[in-house]
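Below: one structure in C-alpha cells.
With one protein chain held back, the other chains of the complex are shown just where they sit.
Let's turn to subunit A:
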Amino acid sequence: MNMLLAIPLVVPLLGAAVTLLLRGVPRAQQIVGALTLSVVIVDAALLLARTADGTVVTTQAGAWAAPLGITLVADPMAALLLLVSSVVLLIVLLYAIGQDIGGLSRATPQVFHPTYLVLTAGVCLSFIAGDLFNLFVGFEIMLTASYALITQAPTRARVRASMIYTVVSLTSSILFLTGIALVYALTGTVNMADIAEKLGAAPPELRMVLALLFFVVFGIKAAIVPMHFWLPDSYPVALTRISAIFAALLTKVAVYAIIRTQTLLFFRDDISDVLLWVAIATMVVGILGALVQDDVNRVMSFALVSHIGFMIFGLGVGTAAGLAGAVFYLVHHIIVQATLFLVNGLMRQYVGHTSLRAIRGLTTVSPALALFFFLPALSLAGLPPMSGFVAKVALFEAGFAEGSPLVLAGIVAGLLTSLLTLIAVFRIWTRAFWGTPLPDMVEAKERLRNGANLGGLRFMTTMTGVMVAVGLFVAVAAGPLASIGFTAAEGLVNGDAYIEAVLGEGAR
C-alpha cells in the first residue's frame, strides 16, 4: 500500500528532475516522460483493482499517525480518476512527442517535459491527498506548472491570456488558504477525515459559510458560471497539447475537489439548492456562449464550461445514484474533451488556424480527422451509443428518482443543453468539414504530404485515434465502470469507510 500510493507522487517528480538534467537531449526526455507516465498508469490500475470493491487504502507519510501526519488516501473515486487522468496524460504526451519529432511545434522541449511531469505530480497529489493542506499543495504544484505551460511558445495573445489565468488562479488559491485557516481555527485539524468528525460540533451557520467558501474556491478553478469568464479567454490560445490537458484535467481536478469536500466535510449542510441553481446556470450559459463563437477552440471551451454543470448537477441531486452519474460523467468528459482539443490541434496543423470563417471541406482534406471529430462530438452531445449518452442517462435517472421540482428543472436544462450542444457541434461540422476545401487548404495539405514532417503528423493522428478509441472503450465498458462509479458514490455518500481507513478502526 505504501508503495502504490507513493508512486504517483514520487515517480513523476523524479522523472521531472531527470528530464531537467537531460535538457538538450530531447529524445531521452521523451523516453523518460513516456516511461514515467506508463509507470503511473500501471500503478493507478493496481490501485483501482485494490479499491474497486469499495476498500479505502491509506498510507501515513513518515509513519506519523493520521490526524497529525500527512495521509495519502485512495478510494474508488480517486483511483478511477487517477487511472483515467494518467492515460490521458500519456496519450497527450505522445501526441506532443509526435508533434516535436515532426518539427511542427514551437514549444521548447527542455521546459515542456519537466513542467509536464510536475503537473502530473500535482494532479496525482490532488487526487490522493488526505488532508486539506496537501490538497492545496497538490493544486499549487499543478497550477504553478500550468502557469509555465500556458506561456509555452509565447505570443502576445498567450502572455495576455496567461495574465488572466494566473491572476484568477491566485485569487482562488488565496481564498483556498483562507478557507483552510478558517477550518483549522474551527476544528484544530486539517486532516479531512478528522475535520469530518469534528465539524459536527461546529455551529451550522459557520459550516454553511465554509461549505459555500470551498464551493467558490473550487468553483473558480472548475469554471462554474458565474466564475467561468477566465476559461474561454485563456485555454484556447495555449498550445494544443497544453489546452488539451488543461481542458481535460485541470477543471476536473477542481470538480473532484468540490465533490470530495461537499460530500465528506459538509454532508450535513444542504447547499444542494445552490448547487442545482449553479449547475443549471452553468449548463445553459456555457452552451449559449458556445453557439455564438466563430473559433473551434472557443466553441469547445464554452462547451467545456457548460458540461461542468452536469457534474455539479449530479452532486446537487445528492443521492448515491446522482454521485455515481457525476463520477461517470467525469470519466467520460475528461476523455472526450481531451480528444476534441487534440482534433482541434490537428485542424490547426492542416489549416493553420481554427477559425470557422476560413475552413471548408476538412472531410475531403483528411477523412480520418473528420471521423475523429465526429465520434467524440456525438459523445459530447450525448447521442447513443456513446459514453456521453450513458453518463447523461445515469444522471437523469438519478434526477427522476429524486424528483424534486428543482432537480426536474435541472433535467430540463440538461436536455436543452444536450440539444444545444448537438447544434454547436453540427455547426462546426457543417461549416468546417462539409463543402469543397478552400484552395489554400488543398495547397497546405500538399505541402504537408510532401514535407519532411509527415511522420510526426501521422503519429499525432494515430494518437488522436487512440484517444477516440479510449472514448469508445468507455462506452463499451460502461457496465463495469458504472459499477465502480456506484461503489465510489456509496463511499462518498457514507464517509465512514473513508474516515475509518484514515483514522483507524473505531474512529466512529
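Here, contacts are C-beta pairs under 8 Å (C-beta built on N, C-alpha and C of every residue); 3 or more make two chains touch, one makes a residue touch a chain; residues count from 1.
Here is the rule we go by: contacts and distances are computed from a predicted model.
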*Identity of the absent chain, which is to be given by its UniProt protein name, from "Molybdopterin-binding protein", "sn-glycerol-3-phosphate transport system permease protein UgpA", "Multicomponent Na+:H+ antiporter subunit B" or "NAD/ferredoxin-dependent reductase-like protein"*: "Multicomponent Na+:H+ antiporter subunit B"
*asked:* If I consider the whole complex, including the chain that's not displayed, which of A:M3, A:A181, A:L454 or A:V476 touches that chain?
replied: A:M3
*Pick out which of A:L20, A:A358 or A:L406 touches the chain that's been left out of the picture.*
A:L20
*Kindly note down the residues of subunit A that lie in touch with the hidden chain.*
2-3, 5-6, 9-10, 13-14, 16-18, 20-21, 23, 59-63, 70, 72, 114
